[in-house]
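All protein chains of the complex are present and in place, except for one that has been dropped.
Now for subunit A:
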Amino acid sequence: MLRLGAPPTETREMDLDDIFFARLKLLLIMAKAYLNGWPMGEQRRQAMLANARHVESESIDLGRLAEGLHPGESPPPAPTEFDHLFYQRVKLLAIMIKAVAKGYPMGEQRKRAMQENLDAICQTLILNRGEADMAFLKVA
């Protein structure tokens, strides 16, 4: 029997953060698949659209929101927290994927912009989450 997922001592229900990062990784896979020229059928396009909508709506920099509510009182961000720009890049990627899914024309400039945004997001994730998470970047 195959076995994957959390180690036996770390099993628990999936929370909102787990879902967000899992969907973010799926978004990265979708973007890489599109840029690498994988065939995009109708089912894939619908899945891309649905996933991008979720990520776009959930990509909120809660730290920045809290800072806005209590100016001057927020503690400095921890090393593993993502900055505001990261969440904006994620939102932008979601918008780009939605455009692909809806069949909007994607010229070379747009593809290049998507690739650069994708690289920036992956770079941030590597720097913030350590080498243990690099494996997810190895997309089939």
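Descriptive notes on the structure:
The rule is short, and it goes like this: a contact is a pair of C-beta atoms (placed from the backbone, for glycine too) under 8 Å apart; a residue touches a chain by one contact, two chains touch by 3 or more; residues count from 1.
By our rule, contacts and distances are computed from a predicted model.
One chain of the assembly is not displayed; among "Response regulator", "Pyruvate dehydrogenase E1 component beta subunit", "C4-dicarboxylate ABC transporter permease" or "NADH-quinone oxidoreductase subunit N", its UniProt protein name is "Response regulator".
When you scan A:A6, A:I95 or A:I126 for touch with the missing chain, the hit is A:A6. Although one chain is hidden here, its contacts on subunit A can still be listed: residues 1-9, 11-16, 18-19, 22-23, 25-26, 29-30, 33-34, 36-48, 50-51, 54, 103, 105-106, 135-136, 140.
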